[in-house]
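One protein chain omitted, others in place.
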Amino acid sequence: MGNVLVWAIWIGAAAACLGSGIAVVSFANPFFSALALIGNLASLAVLFLLASAEFVAAAQVLVYAGAVMVMFLFVIAYLGGRADTPFEGGPSWVSFGAVLAATALLVEIVVAIGLKAGDLLADEAEVGAAFGSPAEIGRFFLTDHLLAFEITSIVLLIAAVGGVILGTKTRAEEQLDRLDKAAP
Amino acid sequence: MGPDVTWYLVVAALLFSIGTLGVLLRRSPLIVLLSLEIMLNSANLALISFSRLHGDHDGQIFALAVMAVAASEVVVGLGLIVAVARRKLVLDVDRFRVLRG
Amino acid sequence: MIDAPKVDWLALSPTLALLAAAGVALLASVIGPAWFRRGFAAFVTFGGFVTAGVLAGFLFDRSPDAQPLLNESMTRDRWAALAAIVLAGAGALSVLVSWGETRRDHAGEYYALLAAAGAGMVFFVGASNLMTLFLGLEWFSLALYILCALDTHRATSLEAGLKYLIVGSFGSGILLFGSALVYGATGELGFAEIAAAGVTDDSLLLAGLAMIVAGLGFKASAAPFHMWTPDVYQGAPTSVTAFMSAATKVAALVLTLRVLTVAFPEQEHLWTVAVAVIAIVSLAVGNIAALVQRDVKRLLAYSSVSHAGFMLIAVAANSPLGGRALLYYLIPYSAMSIGSFAVVAARERELGAPVTLDNLGGFLWERPFLGASMWVFLLGLMGMPLTGGLVGKFYVFSAAYESGWWWLVVAGVIGTAISLYYYLRVLLAMWTRPEPTALRPVVAGGSPPRDPLLASAVFASFAVTIGSFFFVQPLIDLARDAADSLPF
Partner (left out) sequence: MTEPWWISVIKALIIINLVLVGFAYLTLAERKVMGRMQLRYGPNRAGPFGLLQPAADLMKLIRKESFFPASAVDVLYIASPFVAAFTALSTFSVIPFGPGWEIFGYQVDGQVVDVPISLILIFAIGSIGTFGFIVAGWASDSKFALLGAMRTCAQLVSYEVSLALSVLGVVLMAQSLSLTEIVAGQDGTWWYVVPQFVGFVVFLLAGTAETARAPFDLPEAEQELVAGYHTEYGGMRFGLFTMSEYINLITLSGLAVTLFLGGWHFFFLDGLGPIWFLVKLLALLFLFIWIRTTLPRLRYDQLMRFGWKVLLPVATLNAVVTAILVVAL
């Protein structure tokens, strides 16, 4: 059972991951894009699980699905129709350049991986059952990567402060609104 | 045994370029933010598959930190978008034309 | 039980001082009474920057040998310490410049975020593994995104914030994927460990290296990753622009040289060429685009792109002399850049409108001190004698020449020649009095109040710009000690 099943799940998750990724960038309505991103994140979580990162997978669902995407959907619903913008009109040189840049990037990375595939990538390290468990991750966060852990919390704090600052209406804005109302 | 790391990396690279395209092509700042999330997530996938390859935890730790950073970026980005919408400006990255030259 | 890792508090102390200042300022701006917030926050933040500078000086003195801390999360060395001193100085000057900005809302939070951004940068210059590099970058970038958009009633400010966020996050996404590839190729995150892994011509590693250079290029606003720079510099509150233009550049360039020399010494033949190309493109784009600008903030933004080019020449030299030149050049550059934006801020507050070449007429005669200082700053940016700008450019060029990059020297000289034109336009605009008929209407309430703090910031920048010319030797000695801690 094992081998075929793992491959089947992997192919399913990878296909879902790429498909929903394409869906995110091609939907006209941000709400649908956000929903597609949830699918993307969930299928990525499955891939993480298959790469024996169980805690990261769970955190992925918890952080992204539980907090980030809820926030996204909230803002999109709050903005209502204003959030919709049509897809790019005709092909401009900017979009041409973008496609070119992305393709070049892709080719570069795939070639790099392809060249590499022969020697190093084939032999995976042996890992124990505890690999990727919350206990192990926690231990590293408190020893080797203590600074990274602390900085993460600072980054989150700054973001929270920023969210509050940008979210509140200032007096200067109210004044502008009053001027707008007074003008015919 | 499942697929080896190369396959994970191919998926990560494809996903990264999808995200890049989204950032470069789309005009709605909301979708640009979503595409940025895809970029960061593809990097996470690469980190985690490499972490599996080398059998050490650094990649996974990095991925967790990236998740927190991505969430922070979203908070600030959404805050900005809400502030822009509150000022009744058009939500279109290309039509931000006040600043040009 | 987990054994607590040993933490070198002295190495962290400049960062912690600024973080503490940010925390106190933030708390005060939430709890304190309204009249008390702005002044207290500004005072605490200024104190935080000064303390951080002093602590960094102490650190410089105490760490002659580089030593990695906390499993190579960061490095304690003179390179980081000297950069931290420059950053702290830039931050302190920015606080002085910001004081005159009459912001009614979020005044306290403004200073708290400024201190937080400073803390992030001070940490960032010492980062020595790819994870702390990325996190430090995001730390100060996020604070800067918010600062840029702080004037939520101005469309341009919001626009600047959103653009900076999108482009900046795009850049850090590229940096992140590059880090992932490097990690994949070597299995290590620490800079020194990456070099020690002994992977040389590996395609994954090279792809990762390219992406890391590109990602850092976004932060240093080097062309072709500069497209956000003019818009953001113009739209952001001017005091924030002053801080950004100086401090972000210091942090990004100092760390670029560190990561390239420490982590990728084997790939030297590749990245020096890449950096040299980026430097030339920056020089070309920055100088040529600046020719047509009429908005002074935009003009200075393009000038900062071209200066990124100059400093990248020093990075491309990849020699002790190059490192010395980079750190030395950053000192007068920070002062000139903050000083010129401070003068622009003063003029802006006077006019209540964006400063262009047109409404700068006669500024030298109206405000002799600010006008003359602006002249000095612009002459310094040109690289004229009696300013540190000349010495900086000289050192950069000699470093490039020493490493055999004679065509970089040629490009730099041509760039300088082009730049004379647009700097001279500003100088001339300030000199020429406006036509008597075109007298501006008098602003209601008479002339604006004097801003002694801004004036003192301008004076300090002035002193550094001139002083760095006359006291070259001690500064160069400091820079040499700092550059010695990098393995060239």
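Each chain gets a letter, A, B and C, in the order it is written, and its residues are counted from 1.
The rule is short, and it goes like this: a contact is a pair of C-beta atoms (placed from the backbone, for glycine too) under 8 Å apart; a residue touches a chain by one contact, two chains touch by 3 or more.
Just so we're clear, the structure is a prediction, and the values are computed from it rather than from any experiment.
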For the chain omitted from this view, which of the shown chains does it touch? A
Hidden-chain contact residue, picked from the options A:8, A:28 or A:62: A:62
Touching the absent chain in the whole complex: find that residue among A:14, A:38, A:109 or A:158. A:38
Had the left-out chain been drawn, it would touch chain A at residues 31, 35, 38, 42, 54-55, 58-59, 61-62, 65-67, 69-71, 73-74, 77-78, 133-134
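In the analysis below, only the chains that are shown with their structure count from here on.
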Can you compute the centre-to-centre distance for chain B and chain C, using the mean CA position of each chain? Integer Å is fine. 26
In angstrom, rounded to a whole number, how far apart do the mean CA points of chain A and chain B lie? 5
Counting only residues that touch at least two other chains, what does the list for chain A look like? 109, 113, 116, 120, 144-145, 148, 151-152, 155, 158-159, 162, 165-166, 169, 173, 176
In chain B, which residues are in touch with two or more of the other chains? 9, 16, 19-20, 33, 49, 53-54, 56, 58, 61-62, 65, 69, 72-73, 76, 80-81, 83, 86-87
Interface with chain C, chain B side, in the complex: residues 9, 12, 16, 19-20, 23, 29, 32-33, 36, 39-40, 42-43, 46-47, 49-50, 53-54, 56, 58-59, 61-62, 65-66, 69, 72-73, 76-77, 80-81, 83-84, 86-87, 89, 93, 96, 98-101
Using the touch definition up top, name the residues of chain A that touch chain B in the complex. 3, 6-7, 10, 14, 17-18, 21-22, 24-25, 27, 30, 33-34, 37, 40-41, 44, 47-48, 50-53, 55-56, 59-60, 63-64, 67-68, 71-72, 75-76, 78-79, 82-85, 87-88, 94-95, 97-99, 101-103, 105-106, 109-110, 113, 116-117, 120-122, 124-127, 131-132, 136-137, 140-141, 144-145, 148-149, 151-152, 155-156, 158-160, 162-163, 165-167, 169, 173, 176
Touching residues on chain B, where the partner in the complex is chain A: 1-11, 13-22, 24-28, 30-31, 33-35, 37-38, 41, 44-45, 48-49, 51-58, 60-65, 67-76, 78-83, 85-87, 91-92
